[in-house]
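First the structure, in the form of structure tokens, and then the observations on it.
Only a single protein chain was left out; the remaining protein chains are all shown in position.
Showing subunit A:
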């Protein structure tokens, strides 16, 4: 009898257990598929907590191009991390941060309802720019920067998302250039960390001579006064040569916004952010490599300090090129605090004529200054329409640009979901 009581007691506990088991934790979306439906899907990406580096947000699918007041946080939406921005090549959309906000080289794989899974290649998570990539013009082969081997360029399959080897190890060429330039205090060398662009069989990759090591390596710490770019032959991986943009210090930041654009002539325009640490600009430039050239066009550049001397130091912050005009953002007050420059509306959209370098502010209905898009694109082009991202204390969404790029009118007003980080279209396969 003495032993029966304790056994009864334990039995009670087990009974308690059995009546209280948790249910399944499977949160994956239901994905009914109608194979007959073939239509485009439009996606709007928003950042739910628009402060600091938190990349949690929403990605929602729409059957038509969204217009008017939009709720991006409910319905066919995914709430997750890695919603800072995207890169699109053809019908495929890629990301550089995963659902857990870790660095990755990933591809969104959308289902019929617009929910997604991610196919990805793991990259060194610590080094900024790990996973920076580009695709060949036919989108069949990709090249990326892997922080674990910073002086190499890796090859990947952009469809299956698998690593395919190495295009080349350019340590010798980078070291030779370092010696030639007689640089002092270089602690981190890399190629393609910030800038990888392909035109035909040529790959353009920036060369980093950074002062910092580890996570801070290559972060606005260039010890060379110029930005150096390698030109590589994609047919054999050979180093064709190197070229430079003079007196600008650092090239683009390291996230989904590549900060370069090819115009209709396949001329490559790209942003250099300037010499100051913390991304504060100063001597920021927009430079050009003409189609099929191996050299930066030394006859043409946009120099921020010359053109916007009244708000120097500052920088160019996004780029879109069309019909001889560049759409970019410039700061309206001098940049002083690295921790606030991306989160306060101190930027204005301008159009710059490539030939005359005439600057014309874009007339945005009811808006003067906006926040810089950072990892997002400043200009998104869908269905032959162009949209600029508008975020300030009272406005939130996308404004449609006029054909002459000089005016913008409200198109998408985001009411729920946070700051706009991406607007793109994917055709169902």
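As a convention for this text, a residue touches a chain if its C-beta (ideal position, glycine included) is under 8 Å from a C-beta of that chain, and two chains touch if they have at least 3 such contacts; residues count from 1.
Note that in this section contacts and distances are computed from a predicted model.
Protein name for the hidden chain, per its UniProt entry and selected from "Iron ABC transporter substrate-binding protein", "Cytochrome c1", "Outer membrane receptor proteins, mostly Fe transport" or "Aspartyl/glutamyl-tRNA(Asn/Gln) amidotransferase subunit C": "Outer membrane receptor proteins, mostly Fe transport".
Checked against the full complex, the candidates A:128, A:153, A:167 or A:234 give a single residue touching the omitted chain, namely A:128.
Remark: the omitted chain is touched by one listed residue; of A:91, A:292, A:306 or A:337 this is A:337. The residue touching the chain not shown here, chosen from A:219, A:362, A:375 or A:388, is A:219. The chain not shown here touches subunit A at positions 2-3, 5-6, 8-10, 12-14, 16-17, 20-23, 25, 27-29, 47-54, 56-57, 71, 73-81, 98-103, 115, 120-122, 124-126, 128, 148, 187-188, 212-217, 219-221, 277-279, 336-339, 391-396, 415-419.
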